[in-house]
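Apart from one protein chain that is not included, each protein chain of the complex appears where it belongs.
Right after this comes chain A.
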């Protein structure tokens, strides 16, 4: 019932949000503006979950203590409710001064509607503030060669593995796609599930494909194909990536039945020591191996999904994206909003975010509290820093209709009812239909 009402609600809210809202005006941040430390600042966060909620409350209290004339009101939402809340607030022209945004098309919509302040003069790569972030994190919020977002934390996808199972079977960390397939065969023969994978939520599978596309399709081609106006989807790397996934699915997972398994079940199988590997986001490291689970943090290892040796794309690319915040162009106190975000992204505050119980890998350089953080997360951050290119999630970087086609077609491919060629053809047709 609740799921029904929620889904219906979001669908209807989207309908409401598409009503013509009042025109917004493009704004550009002024680096020399004087900050007036008075008035109210409203913030829409995505830290509504119990574990993360205290972070912004603490930041707001600290900031208010420094500037007693400023009062901060927080709207804290979770992963799902933030979508509905944002759409309603946009449609009713009451977007808070600072609001959460994903990268890709979600953030692009704010830019297109002139809802977000152009922050290039204050957070561009050559600015003092911009230099404090990981460059890939800032550029992930770049639209039309301008910078609109303040990245708060980083996320990327890695293959987590059980060290005890790998040690027991004498398996080394795979360095290539072929080695991964061989490792899966060995693990399977020993009676373990090689990789627990749940594709009931189709984005989970698309995360594998995103990484494989980065390995098989050149970056320039990928970026051209993100835009329906220039998309061709004719690079042979697409079919090659899908075929590599098929090989992986056959050797490492339970096959087509993964479409009936939730990603939550898959991560639990990994935590319970049932499976030897689970492909996960860096922000999941803390929850997949806990002191209370069978797979303890000491048993946990990870590696970047290895590329096929003959893959034609970038072998050093990594799938991931930061999440961050934008400043509303309708804000009456833009300098104050920017000042608050500068405060939140100070290394000492970023270290609070990186340490338990929050455990979010910060986007600020030097913001990782390596003493208190999970060592695997610290290592993962190094891998992110070394990556030549961060390929964003396919379902957020593409046009919503293309993303939707990727999700449904790839799920059909995993279920065995669609061929690799058909998946690419259908995505191409959708992209072309948008262009036309």
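We adopt the following convention: a contact is a pair of C-beta atoms (placed from the backbone, for glycine too) under 8 Å apart; a residue touches a chain by one contact, two chains touch by 3 or more; residues count from 1.
Here is the rule we use: contacts and distances are computed from a predicted model.
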Just to verify: the chain that's not displayed, which of "Formate dehydrogenase", "Glycine reductase complex selenoprotein A", "Fe-S cluster assembly protein SufD" or "sn-glycerol-3-phosphate transport system permease protein UgpE" does UniProt list as its protein name?
"sn-glycerol-3-phosphate transport system permease protein UgpE"
Using the definition of touch stated at the top, determine which of A:27, A:281, A:319 or A:339 touches the missing chain.
A:281
Hey, which of A:77, A:97 or A:426 is the one touching the hidden chain?
A:77
From the listed residues A:94, A:230 or A:429, report the one that touches the chain absent from this view.
A:94
Where the unshown chain meets chain A, residue by residue:
1-2, 5-6, 8-9, 12-13, 16-17, 19, 48-53, 74-81, 84-85, 88-89, 91-94, 264-265, 268-269, 271-272, 281, 283-284, 286-287, 292-294
